[in-house]
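Missing here: one protein chain of the complex. Every other protein chain is in place.
Chain IDs A, B and C follow the sequence of writing; residue 1 opens each chain.
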Amino acid sequence: MRNSFIDNISNLLLVYRGFTFGIIILVVLLFLGFGLSNFAPSNDLLWGMGNAPFSIPPTFNYPFGTTTNGQNLFWLLMIAIKNSMLLGFLTGAISIAIATIMGFLAGRFSSGILGDLLNMIIDSFCVIPGLPVLLVLAFALKNYINVVMISLILSIFGWAWPSKQMRNIVMNLNQKQFIMTSKFSGLNTWKTFLHDYLPYVLPWLLIQFLGLVNWAIGMEVTIAIFGMSNMSVPTIGTSIYWAYTNQTLLLGQWWWMTFTLILTILLMLSIYMVSMSISDYLNPRTRLTRLQKSKVLEET
Amino acid sequence: MIKEETKLEEHLLEVVNVSKYFRSGSYLGTKFKAVDDVSFNLDKGEILLLIGESGCGKTTLSNLILGILKPSSGFIKYKGKIISKLRRNEKKYFIREIQPIFQDPYSTFNPFVRVDYYFKEVCLNFGIAKENSEIDQKISTVLNQVKMNTEIKGKFTHQFSGGQLQRLSIARALLTKPSLLIADEAVTMIDASLRVGILNIFADLNKDLNLAIIFISHDLSVGYYMVELSEKIKIIVMYRGTVVEEAPGESLFANPLHPYTRQLIESVPSIDPDRKWHSTTKHVVLELEEFNLNGCKYVKRCPFAMDICEKEDPPLLSLGKSKVRCWLYANVKDKNLTIDSLTKNGK
Amino acid sequence: MNEKVIEIENLKAYYRISGNINVLALDDINLEVKKGEFAGIAGESGSGKTSLLKVLTHSFPSSMEIKGKVVINFRDKNFDVLTLNEDQIQSLRWKAWSYVPQAAMNSLNPMAKIKDIFLETLESNDKTMNRDEFRKKMEDAFENVGLSKQFLNFYASRLSGGMRQRAIILLATILKPNIIFLDEPTTGLDLITQKDVIQLLQNMHDELNSTFLLVTHDVSVHAQATDFVHIMYAGQIVESAPTKELFHNPLHPYTKELINSVPIIGGKRGRIEQNIRISSSIANSVQGCKFKDRCPYAIPSCGKYVYTYKKGDHEVKCNLYES
Partner (left out) sequence: MAKYFIERIVFLILTLLIGLTIIFIISRSTPIHPIDTIMQQLSSYGGQLTQQQYNSIKDIYLRLYGLNRPVIDQYFSFLAGVLSGNFGPSFSSFPTPVIKLIERALPWTIGLLLTALIISWVFGNLIGLLAGFYDKSGISKFLQGLFVVISPVPYPIIALILILLFVFMIPSFPIMGGMALNVTPKFSLSYIFSIIEHAFLPALSIVISSMAGWFLSMRALVMNIKSEDFVEFAKLRGLKKRKIVFNYVMRNVISPQITALALNIGFIFNGALVTEYLFSYPGLGTLMYRAIMTGDMNTLVGVASLSVIGITLATFIVELMIPIIDPTIRQER
């Protein structure tokens, strides 16, 4: 199995330009976020007075310029990326876990009343506008907000969309005959899930996870803009919030907002490109045609 | 636990007045009788051919016997125990005893899973064998039984042809030493020339292992070939959810009683270009409406339809070893009756 | 007046899989079909019979390379199908020939009523006929085929497979095209519906006296419906003969095997032994006769070349008849 993993990746790199572009930027950002940010000078990170001069445009030793509170924007954004990614991965993990359970149950019992009820619950969580409700919750928990808390809040609505698609996949698989073969080969539900459902669900899990990471980062920005995020912890959202409320644009200090936006777009784009190319490469139909093609090659 | 050997007079399988209703559309839809008051028995080592057009309820009946569906009324007894009322541990033994073979060989095994995985799982889950050596030995015996000599270790579905996959499906079912195989349209997707090979396997299994088989098909020529191959064989013809005729193999083909059976046999395209059809079929309204007719379901197409057929549903009359559900035979208990003799004297 | 309607001369076709690997679909096919003939092509799945139809109707996938000549006669003008561009082909479709593809009963627009499907086919192909006249023609055609008029207002999903198949055959014949190609029209149907469809095809053939080309793996359907049969194996035509001649006196060992493998109701033939072997996958391009590994009468020369023996209309490619 090992060598096929390596040639899978190499195949992916060559075939999908989007994947190569995405993975390179993602790796760079991951390194910047989790690697480089530890070297940031600790004192000027908090929103207090920094030792750097106030709001000067990008120069050599302040590559991204400095903020109105005299912080080095470069280090600030490195930490911001780290926190936002952390938040994204956490929300993604929690939401995917809930989505898998809800989606699998709704799909497996789709013929009965339970299945219909679960499906209605899933649909209603998709339809309800999450933002106003989350803002009420964030407002209520005003002084207890931290990265983990935001992830939990976002997961309340994050799981709905993935579980809807998970339910469709499970319902399609229920009609397949090999589910019946497994039943008559004595496999219990857990083993059936592992061996029959998982190979179809795994690629989808990865794609939905990346999608959720993007969604979570976006929602964190939205909540932060309303001032509901933990303002002292530098994340992409809080950085935008301070840049916006300090009227940096009116004062002509373009660099704070511009660099934040550029990094955000790069982060989201790379995650999206990676998930798009994986979904093309791994979706069951193309995998099957690749398996069949290898059979014909073997024979000639 | 179910007793190992069955008492002499007890049948292996008893289907008693089984019916199954489905709602078309959930909750508020109209009731739809997919299987309507079907009863028959099956003994050890006997082959039952279930013949009928698509949508006549034969697959629903097979799902009822396999325990996948629960009957709306009536019950099914296997070795003296009612299937729908089995306790948990008895269910596991029951699954070992009755194994299915499916129609589409290409989707019997999960394309992403190695084929030999299923064989190992069957051995482990049903405690047939523990260590690998014993498992491999069991696998090779069943593979020989289906005359399959190619190596299957580590191979995927797409590395086999349709015929080979169907043999593997039979081999997987044989691992648990079942006493009843249910083959639902097992040869429909196989190429005509390779079909005979698979049918030979079924016949040999029946002879050598005294294995009872319920063979479901819509193709009469396949049915006829099975009759030629084995002696203890019984045929049931179903139409719109009801049993219209039940008879031993040879007599059904030699002397079909029910008009529908006659029409089925007549419609088989003969291989000899000189034998042409001369009759044309009476065309009919939507099939779905025939299901809920209160009289005989075949009345709309039957060339001998009488007005009593329209009003009342004919009972299942037994004539010698055969049974037929048709008013033509209602008040005549003569044994060697054929439709021609009946219609000739203007019945 | 038996001038040729279809003429195929050493047609070769293969699918490009990847790089330089390609799978041979059709290997040097020569075929003639006379006007008004009901021709049939039989063979296992993978023998290339569907690929041949796809070439004739110019509906082959782009990954298929084709060489050779395929001439279709329409209004006594000869068209080489392979040289025509898409618009020319589109102008011939449903006028020069109509084509009922495989599993056609599952390929009706779910969003359209049956009568809309008929009307749109008329509009695109025959401007002369006005709609009311066509509507009348459509209703009569449905009635005498046993489908009641009201089915025209149904959506396809409400009709049974058999009904849809009969409706499609009507669709293919209502504008009286020159040739009618049919790919497995009887597969997947119940016995009685299958008989209806075969009888429908026969009536249509007598009524329209246009040429029919029927492709199916079921040899007994050929026995009942066709006048002339070509047997295909691994991308080649191994035997061609009038139907009666072929079934009463089959020459090629493969044809014999095909005919024997069909159980005859009432004929006491008992068990048919078959050696276990692979189906005709044409990926491996074999020297000489492709059937030699499966042939019980194979002789050494079969590995080198294939002799063509011709007696009247009966032609067979087999070295056994190399006298």
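We take it that a contact is a pair of C-beta atoms (placed from the backbone, for glycine too) under 8 Å apart; a residue touches a chain by one contact, two chains touch by 3 or more.
Just so we're clear, the structure is a prediction, and the values are computed from it rather than from any experiment.
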| remark: Of A:N174, A:T222 or A:N246, the residue that touches the missing chain is A:T222
| message | Can you tell me which of C:K67, C:K136 or C:R158 touches the chain that was removed from the display? | response | C:R158
| note | Of the candidates C:N10, C:S59 or C:N78, the residue in contact with the absent chain is C:S59
| note | The listed residue (C:N78, C:S107 or C:Q150) that touches the chain absent from the view is C:S107
| query | Touching the missing chain, which residues of chain C? | reply | 57, 59, 90-95, 98-99, 101, 103-104, 106-112, 116, 120-121, 123-125, 155, 157-158, 171
| said: Considering the whole complex, not just the chains shown, which residues of chain A touch the missing one? | reply: 18, 120-121, 123-133, 135-137, 139-144, 156, 214-215, 217-219, 221-222, 225-228, 240, 244, 249, 252, 254, 257-258, 261, 264-265, 268-269, 271-273, 276
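The rule is simple: only the chains that are shown with their structure count from here on.
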| note | Larger contact count among A-B and B-C belongs to B-C
| remark: Chain-centre distance (mean CA atoms) for chain B and chain C, in whole Å, is 32
| field | Shared-contact residues (touching 2 or more other chains) in chain C | value | 281
| task | Flag every residue of chain A that touches chain B in the complex, lowest number first. | result | 116, 176-178, 180-187, 191, 195-196, 199-200, 284, 287-288, 291-292, 295
| query | Contact residues on chain B for chain A in the complex? | reply | 26, 66, 68, 92, 95-96, 99-100, 102-104, 107-113, 117-118, 121-122, 124-126, 156, 158-159, 169, 172-173
| note | Contacts from chain C onto chain B in the complex sit at residues 44-45, 145-148, 158-161, 190-196, 198-199, 217-221, 223-224, 243-244, 247-248, 257-259, 261-266, 268-274, 276, 278-279, 281
